[in-house]
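Other chains dropped; remaining ones untouched in position.
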Amino acid sequence: MSSWQIIQQSLPLFEKGFVLTLWLSLIGIIGSIIVGLICSLLKYFQVPVLGKIAAIYVEISRNTPLLVQLFFLYYAFPVFGFKLNAEMCGIVGLIFLGGSYMAEGFNGGFDGVSKTQVETGKAIGLSRLQLARYVVFPQGFTLSVPALAANMIFLIKETSIFTVIAIPELTNTALDLIGMYYRSNEYLFMLVVGYAIILIPLSIILTILEKRVRYGSFGN
Amino acid sequence: MAKEIVKVEHLEKFYQKRHVLHDINFSVNEGEVVALLGPSGSGKSTLIRCLNGLEPYQQGEVTFNGEKIVPTEKNWQKIRQKIGMVFQSYDLFPNLTVLDNILLGPVKVQHQSKEAATASAEKLLDQVGLREYENAYPRQLSGGQKQRIAIVRALALNPELMLFDEVTASLDPEMVRGVLNIISNLAQDSNMTMIVVTHEMNFAQQIADRVLFLEDGKILEQTKGSQFFEQPQTDRAKAFLDSMDF
Amino acid sequence: MAHSGINVLFEGRNLIRLFGGLWTTVEIAAVALVLGLILGVVLGVLRTFPSRLLRFVLRLYLEFFRIIPTVVLLFLFYYILPKQMGVNLPANQVATLVFALWTAAEMSDIVRGALISVPKHQRESGMAIGLSRWQLYRYVLIPQAVSLELPATINLVTRVIKTTSLLMLISVMDVINVGQQVVEANNQKYPTGVFWVYGIIFVMYFVIDYPLSWWAKRMDKKRLERANG
Amino acid sequence: LVLSGCGSSSKSSSSASSTKSTSQSTVQQIKKRGTIRIAVFGDLPPYGWVNKQGQRVGYDLTLARQIAKDLKVKPKFVQVNANNRVDALNSNKVDLVLANFTVTPERKQVVDFASPYMKVSVGVVSPKSQPITKASQLQGKNLIVTKGTTAENYFTSKQPNVKLLKFDSKTQQFNALKNNRGVALADDNSYLYAWVKDQPKYTVGIKSIGPKQYIAPAVKKGNKSLLNWTNKEVTSLNNKGFFDKDYNSQLKPYFGKEVKPSDIVIK
């Protein structure tokens, strides 16, 4: 069979994998942003106990590989009766990982708001909440956009690791087809194309968005 | 006797171990303009920032309008509404328009109605000649214009005391005058109480009722404005004044 | 049950083998990092040169390694490259090569970012005293960029170390692969062993990466403090 | 473009010149090299696995060592997963695959199989509490397999209504079964027997499904020299009764009563 035929035949499977990758990434990214924002807020407002817990979570999550986190969730936890299906494991794992990256992204933005801006806000009598609402958050979000964008791309790539827990996303699909039909060139090519279709446009959009947002709040 | 707006007693301030303000005592009466002069690093900014609680101090007391301030963040937050402050850096919020910058305090902090606040903001903008920029963003203004807006923003809260910390230091020489004019109008026409840190000696001479000369965190002298520039009491102040013009 | 599970680690040479696997991981990461960081600095410098063509090619290189997940890179280099190009390296070397090239790509972006954020007047004062381009990089720009980029570099290092977990997919006997062997060989005797084996791997990665992250964070914080006066 | 850049920056230049000729490892070349590279499993007791002392052992491993011995070279083991056995040969990572490699028509097109040394067919293991005894019970259910195995192939082509959960390694698939991630697991029946011997809660409900199949050593397509040598080697080992011995030492202790040597070893 020619390469072209191989590719054509595998198209439906790759399409499925592609959709699944997209879908899991989307949920993972949204979840990560939510978790990250919560952790970041807990830190910003120095919420007693919860803030500490969030900080510990961030360190654990950032300093261990997703693969090991997934193995844990998928293979080790059920031993003690805590079982999620593969997709849930993947999503939970991705959010567990992504949450800390996003939290760091937000923190970086909030910390990046200049001290003078904060003091000026205080000087006109803004309360802590108002200061956050009108000064720190609007500027901080803008500052954190590049980090958040980089994290999104990072998380999408990380979904490739889901292959180890049998989620039929792009990478799993390719590796599986290779195992059955031995046409590695064609399938890996499809795999690269699959990621490129997601990531190249996204990275372009994010770059434009970064500039827009930045211009909106800082004018340069 | 005139009403004492602010009074500082035995104020001591440390940055970690570094002792930057030593036993500071002074008061400012209603309508009075005090110039805070002294070499770089003498503690002028630190002192002025202690007056509205942006810096914590370790000992001493600040009395505002006859009331001793218990220095908690909550209390300071209330008092800051009555104290306007303008910094050296053009410190407008880049994410808000000129008008929104000005309204933030009156509307969100003092809960004035938006209409009333806008009306007075526009009056103030007229006074500084920048009414046409009310919907512009800070990035569209020059440095001098930004500083004028910053002054308006502070005035919009109707403060009882204004603090100016080297507000012209980062302006182009040609822009300085416009800003200083506004401050001196404020001092003369509106009879505003203010403490001014500046290194424009001519300007200080023109507006100051009294001069506090600071060095190494100590008040070296407190002299009437007219007198300070002609015959400063200490040698240090004399040397300082000499160095200020080439 | 949970109590007995931990004993799986102390059966036979299991623990020593896990550490052996960890050593493989660390070795690959270390060599790849040394090579990748050096190459990355060179590429980063080249990316600040005026030549458009050069910049374009290097940008392409960066984006290639950015966009393709590391899993896929490993497969490409391990299985496809030998067939297509006649280049054939053992798994450990392929892994080292892939990680080095990937590190170089990411590093080149960090270096470039740091170089262009050295203030313009620094570059100009260098030129004003007559430094040549090479001298300008050698004495002024690179030393300053290094201190700017250090936290980002450390973070890259932690990421590379974490990503070595993917080595198990290309026949490298890394800590996870050894872990799987241990799990499988002791499955019936220690049903909860899987928890402890993956648990210790989890801890191993954390113990390596956490101090590095902490260091990077501390430096970043210091710099922020300095920037804020 | 990028690939070529990467290739030339590696140490390829020295090996590239000789690549054309070494892209097949002839017996001569292997002897000259002094090592034979053999792809094996690392997590499939009792065929190819690593014991707690860290030694590679199992039925395939014993055979592998014997082959190396007869070639008078040292064996070098490369651990593979089922789905990269073909690539390991094609990309010249190994000379020989002894990793429970079932002969199938598809595989014959991409690698060359030597004479088989083992019989298998696909079996299905399930919990005793909810045993699966007929393929029809699997329709619409999750069945666990490892990527690139004959079990996967069989169910993909012949039983399309069975949902497959596909894993990379044996460890992962058995763990998944224990976590009830599927109703059953399909793989070569012989080591399902071995596995259930230690897992009293599970049973090989379907002992054989699909065609009878053979397991054979594989070499890179076109490597006639090694293929011929291996064919002769298997015949001679068979004559010497090697496989019975191998069976008795490596497999018998793991299998239950239901398995007889003649189910596995080819006479």
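So that you can tell them apart, the chains are marked A, B, C and D in the order they are listed, and the count of residues begins at 1 in each.
Assume contacts are C-beta pairs under 8 Å (C-beta built on N, C-alpha and C of every residue); 3 or more make two chains touch, one makes a residue touch a chain.
In this text, all values refer to a predicted model and were calculated from it rather than measured experimentally.
Expressed with the labels used for the displayed chains, the entire complex holds A x1, B x2, C x1, D x1.
Here, only the chains that are shown with their structure count from here on.
Taking each chain's centre as the mean of its CA atoms, B is the chain most distant from subunit C. Taking the mean of the C-alpha atoms as each chain's centre, subunit B and subunit C sit 52 Å apart. Subunit A and subunit D have Cα centroids lying 37 Å from one another. Counting partners per residue, subunit A has 75, 79, 163-164, 175, 184 as the residues that reach two or more other chains.
For subunit C, the set of residues that touch two or more other chains comprises 76, 79-80, 83-84, 169, 191, 194.
Because contacts link the chains in a way that matches no line, ring, star or complete pattern, their graph is best described as other.
Chains touching one another form the pairs A-B, A-C, A-D, C-D. Those residues of subunit C that touch subunit A in the shared complex are 2, 5, 63, 66-72, 75-76, 79-80, 83-84, 158, 162-166, 168-169, 176, 191-192, 194-195, 198-199, 201-202, 205-206, 209-210, 213, 224, 228-229.
Against subunit C, in their complex, subunit A makes its touches with residues 59-60, 62-69, 71-72, 75-77, 79-80, 111-112, 114-115, 153, 157-158, 160-161, 163-164, 171, 174-175, 184-185, 188, 191-192, 195-196, 199-200, 203. By the touch criterion stated above, subunit D contacts subunit C in their complex at residues 1-7, 10-12, 15-16, 19-20, 22-23, 42-45, 49-54, 78-81, 84, 87-88, 90-93, 168-172, 174-175, 178, 198-199.
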